[in-house]
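One protein chain is absent from this view; the other protein chains keep their places.
By letter and in written order, the chains are A, B and C; residue numbering begins at 1 in each of them.
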Amino acid sequence: MTPDLPILIVLGAVSIASALGLLLSRNAIYAALFLVLNFGVGAVIYLVLNAPFIAVVQVSVYAGAIMVLFLFVIMLLGAERLSPGENPPGISFQRPLAIALGGVLLGLALYALFVRQPPTTATALADSSPTAIGLSLFGPYLFPFEVVSILLLVAMVGAVVLTRNR
Amino acid sequence: MPVLLEATLKSVVLIFVLLTGFAYLTLMERKVLARLQARIGPNRAGPLGLLQPLADGLKLIFKESITPAGADKPIYFLAPVLVVVPALILFAVIPVGKGPAFQLASEINVGALYVVGVMGVAVYGITLAGWASNNKYAALGGLRASAQVISYELGMGLSIVAVVLMASSASLADIVEAQMPGNILGWFIFRQPVAAAIFAITAMAELARAPFDLVEAEQELTAGFMTEYSGMKFALFFMGEYVKMIAVSALFATFFLGGWSGPFVDQVPILSVVYFTIKVVACLLLMIWTRATLPRMRYDRLMSFGWKVLTPVALANVIVTAFLIALGVPGYQ
Amino acid sequence: MALFILSPILFPLLGLLINALWGRRMSERAIGGVATLAAAAAFVVSMLMLGQLTAAEDARLTATIAPWIAAGALNVSFGFLVDRLSIVIMLIVTGIGTLIHMFSIGYMRGDERFQRYFIYLNLFLASMLTLVMADNFLVMFMGWELVGLCSYLLIGFWFKNLKNAEAGRKAFVVNRIGDVGFVLGILLIFVTFGSLSFADVFGQAEAQGETLAGAIGLITLLLFIGATGKSAQIPLFVWLPDAMAGPTPVSALIHAATMVTAGVYMMTRASALYELAPATQAIVALVGALTAFVAGTSALRQLDIKKVLAYSTVSQLGYMVAACGLGAFIAADFHLLTHAFFKAALFLAAGSVIHGIEHGMHAAHNSAPVDPQDMRYMGGLARKMPVTFAAFLLGGLALAGVPPLSGFFSKDEILLDAFKHNLPAFALLAVSSVVTAFYVGRQLTLVFAGRPRSEAAAHAVESNWLMTMPLIALTIGTVFAGLFNFPGAHPLTDWLAPVVRHGDAPKFDAPLAAVFSALAIGALAIAWFLYRNPDRAQAEAETGMGRLLAKAWCFDDAYRWAIVKPFYIISTVCAQVIDVGVIDAAVNGVGRLFHTLGNSLRSLQTGFVRNYGLVMLIGVVFVVAYFALNAR
């Protein structure tokens, strides 16, 4: 039992609720908003876990850019209304099998977490200032960083090419 | 829990100040605009029209609140809140005076990033309001808002990056400290003029104020995303816009005008708040002046200006700044 | 310097190039002139080289153009070498080649593929010189294969006649059998000595011949198999008589004077190896002597003027090979030299005869068409074609070994060697020597004596100067080539001694020479008396022994029954049973298997992307389960 735990439990409940909202909503806008909420709660969890940099990046990248883009596309296409999930013939097994497998996956994770008993938590706090993260990014992780930058460039060009009106 | 108590007290005071400021900012805008347009402006309610904001508030409270039949109710009600909240929480990281006492979240070391993030989130209210109203003008306004904000966020973020580079810290308190070599030339507006200009322009665009008020362009979109709103919900939009104006002015003052710095702040700490307020009000005046002077941009020009001019210039500015710092040019560490 | 050394090869190539690129727009004379000039230029350059080589006993001109194969230990370059041995062959090839080029201009006049003929001929010269000038076994093999190609192209030159094309194919296939031996020999040389360069191989062989005796024996045997192919020895000689399908100048140049002697040249070049392998030498001597005998006797009953010469060539090659087997490599080279002259002269004379007969066929209108090469329709040509007759007569006498013509000296050297070292071989060679004189007399009588036996022969006329000039030149060579190794002086032996093994230099043995001269003259005389009645030739071929000889001891039939027929049967079985029933069935079965498999699996591809996601999840669950339950 750590002092953070009550806060985390509340945040976790909100997070799971919003995720379920995403899973069950009949409206894409609502789904997106649930996801924004989920991301926002995630940012707070990051703050609690002593990762402020990741928290604000989460807010500005996920909430500020990615989800705005989602909303933009949903509104632009007018695709917010989702028809009730009726599986086409031939894959009627999809839903039960998916739920069963998802349950198995969750069970495995719980088993690994609780039965296999990972070592106890450390008490020290890592230095997670932007300076430390920057030194890591441009030090040992320089190559992945450059690769990711090229990936972003390629994705940008790809998006432009894909949606260009011919 | 003294920490929590202190934070609560600070928040209450801050919100009270901001609400009052919002009220009198509306009055100030109307007065200044009137003067700039050779009119007198509101002068009936109270001496010099000082009670005018109160009268406006009362009127809005008693107005009938209309909800369109096709509106998506939860989001329709949520949207105004989403406009106000980001504007308010921006102040969490802004040092309004010297020392931790005048800053809500003083220990946060990613303040500049926080600003960028919250500015990005601020668009939700407008976008959702436009969509939930089930009105084509509103929807168009919402779409325009999201596109505009995403486009200009980049330039703003990059101009802030230049500032962060100069201060070699993302904490807003450190940024203010970095501008205090004892003279006025230490302000980043002199050492980072390009970043300052870009921040000013993009801030105006993020606010969707003239000349970037395409979101609510009355000649084309009636009132844009606010078309279907009335009463207190309309007042919330209004409040969101003006609080955000104050927040952006405060940010500009913090980033480029030396924040709370000024003569004798070491002897009389409360003077720092006064200096900060003066700088914020100066920025607000400038914004009103701009609104009165410049015509609205065309939408396509707005987008291409953001992507093809501001973003590349801001990027170049970051690179040049990095080089200047790396080379140790005087004034750049 | 490298260019100078290469120029004998480059000149024919240049001529080839000119004719190939612009020959279409050139007159026949121009094409022939270019080709002849190219050959002549090669001859002149060779003469210049001869001058350089006389400077010192061990003078060698070498040039390495470029590395060819550099793979691990195997390191072969395009290296060329001119020494005392190769220059002799080069002079023969370019000299006789020039004359035959010249002769061909007249002989091939009006042929529809005139240009192509001279391109082939120049290509042959370049290839033959590559073979001769090689400084390692691989380049030599390259030349070896190139001359084989030219031979094939020229035998089947008139390919519109199926028989000619088949003769070319036969030469090609038979030669390949020999080449397998040659290639294996080269590989074994590399395995044994680690190098293919002549200098390395012979140097090492000399240094450690005793320890490598077994390998060298096998190598020499394998190289000899190559030689039996190219130099038409038993059992691979069957292609050469058929090769007469080509134009007669080609027969003279390639299938008498030069290419077929490549095997002898190769063995001479490798004399350092052969000397270390006495067992192989014995085999070589016997095979050579047997070939001389079998081919010589076969020539006795031939009716085709060129076939007689062809078997004679095989027989004389047998002499040379036998000489190699006896260790008398210089004697072999001497005979190669004289044979090149007199056999070329004989072939060209035969060509002139054929040309004359064909001319006579055109001149005598409405005469029954006859085979222009069949000696039964000739006769009495001595007066019609005096120059040709003189050349044929002198060449024939040289072949028969009548003194003091060139053939007498060279053949005598070989016989003397055989007499001293190997009596069985000597017996065979001696018999064939007499037989040679007999068939020469028979041919001379049938072709030139008596009266013309056909309209065509009656109207035959002497060929023009382009054909008679080379004939005369070669005849002069035939008469005087004996001087190259004249008894007592032995200039050729002295010249070659530094580079070629030769055992003990044979002295001239007057009694033996006298006996064989007498025998030859006697055989000629008997032939003259016997074949003055031309019907005899007709009658002979019908009888048992005559039939056997006419069919050259039935080697072709034996091959047909022993190899070709079984091969056809095996091929048929393979094609119709194994290929269809096993291989095709297996291939189709594999295809059908996957077709069926694909058909049954296609239902898995539903087209719904979420379905695929579900399958992915199954995999993920398994992986996660492995790590959650098992790992560490």
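Operating definition for what follows: a contact is a pair of C-beta atoms (placed from the backbone, for glycine too) under 8 Å apart; a residue touches a chain by one contact, two chains touch by 3 or more.
The definition used in the following text is that contacts and distances are computed from a predicted model.
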Given "Urea ABC transporter ATP-binding protein UrtD", "Dihydroxyacetone kinase-like protein", "Dihydroorotate dehydrogenase" or "NADH-quinone oxidoreductase subunit K", the protein name in the UniProt record of the chain not shown would be "NADH-quinone oxidoreductase subunit K"
Of the chains on display, those the missing one touches are A, C
Touching the unshown chain, subunit C contributes residues 601-610, 613-614, 617
In the full complex, subunit A touches the hidden chain through residues 1-2, 4-5, 8-9, 12, 15-16, 19-20, 22-23, 28, 31-32, 35, 38-39, 42, 45-46, 48-51, 53-54, 57-58, 61-62, 65-66, 69-70, 73-74, 76-77, 79, 82-83, 85, 87-88, 94-95, 98-99, 101-103, 105-106, 109-110, 113-114, 118, 120-122, 124-128, 132-133, 136-137, 141, 144-145, 148-149, 151-152, 154-156, 158-160, 162-163
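What we mean here is this: only the chains that are shown with their structure count from here on.
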By C-beta contact count, A-B versus A-C, the higher one is A-B
Whole-angstrom distance, CA centroid of subunit B to CA centroid of subunit C, is 102
Dist(centroid_CA(subunit A), centroid_CA(subunit C)) in Å evaluates to 85
Note: subunit B sits from subunit A at a C-alpha centroid distance in Å of 29
Among subunit B residues, those touching two or more other chains are none
Residues in subunit A with touches to at least two other chains are numbered none
Subunit C partner, complex, touching residues on subunit A are 88, 90-91, 94, 97-98, 101-102, 104-105, 108-109, 111-112, 116
Note: in the complex, subunit C contacts subunit A through residues 606, 608, 610-611, 614, 617-618, 620-621, 624-625, 627-629
Listed in rising order, subunit A residues that touch subunit B in their complex are 27, 29-30, 33, 36, 52-53, 55-57, 59-60, 63-65, 68-69, 71-72, 75-76, 129-130
